[in-house]
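The complex appears here minus one protein chain, its other protein chains still in place.
Showing chain A:
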């Protein structure tokens, strides 16, 4: 969780001989227990000390490498089936693995338009699936859950399955059961591709899990996007987003609670996005609201 600080300390020790009294330490380093932010770095004159500067360079190098890492779809598929084993009745089919029109990482980075569309093979996969399911009438689903690599396959690989486990537990607590579309996994996918998947699967709503752009301290941050009535061409103001889902960020339980809140409210008002404000703090009933947020920080005393 605090890897970058550890590495700074380590390099700081190695470079300790450089200090020579030219580095002014900040006596508030103890505040690092509250945040991963790079606070209390000290200074050489008014500039970054050598250890902090080189520590940053190492973190940037790691993040650059993470952007290029490819999603292991086979492993993810296994992870999802294992973690969601208790909900196997909801997912009678194994996840469908799809691919955007961006054929590799370079094309994905330079052509976001391609990352928002399924390639022909994937469109056929969905079409075939729907044809197979067709009985007396066209199948219809309450929700499609889509997992896409986005800008960090690491985020998806680490955090998609544990988030979904929490989310599915809530789906099961609902009064009326939801019919779920098969899980889909998308390589080289961007946010809007979820809408095409949701539309193709005839789903009333789509929940997209996607790797967010890697930060220096958080290469594995997962984002969740929710759209009611997904179809190609839906714009961003019609989506709701829950960001920074990872063990050291927004926890799986809280994130699942918020996602469930969005789904419940959207069902009521038949829309999502800007008209669906996240008032989940006001209304949720479990520990999430009781814990609340203290308004006052250590910097201010009660008046």
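Going forward, a contact is a pair of C-beta atoms (placed from the backbone, for glycine too) under 8 Å apart; a residue touches a chain by one contact, two chains touch by 3 or more; residues count from 1.
What we mean here is this: contacts and distances are computed from a predicted model.
K.L.:
The complex lacks one chain in this depiction; which UniProt name from "2Fe-2S ferredoxin-type domain-containing protein", "BNR/Asp-box repeat-containing protein", "Ethanolamine ammonia-lyase large subunit" or "RNA polymerase, sigma subunit, ECF family" does that chain carry?
P.N.:
"Ethanolamine ammonia-lyase large subunit"
K.L.:
Quick one: say which of A:37, A:89 or A:121 touches the chain that got left out.
P.N.:
A:37
K.L.:
Write the list of chain A residues that the hidden chain touches.
P.N.:
So the residues of chain A touching the missing chain come out as 24, 26-28, 30-32, 34-41, 43, 46-48, 52, 56-57, 59-60, 63-64, 66-67, 109-113, 151, 212-218, 221, 235-237, 241-244, 248-250, 258, 273-274, 277-282, 293-301.
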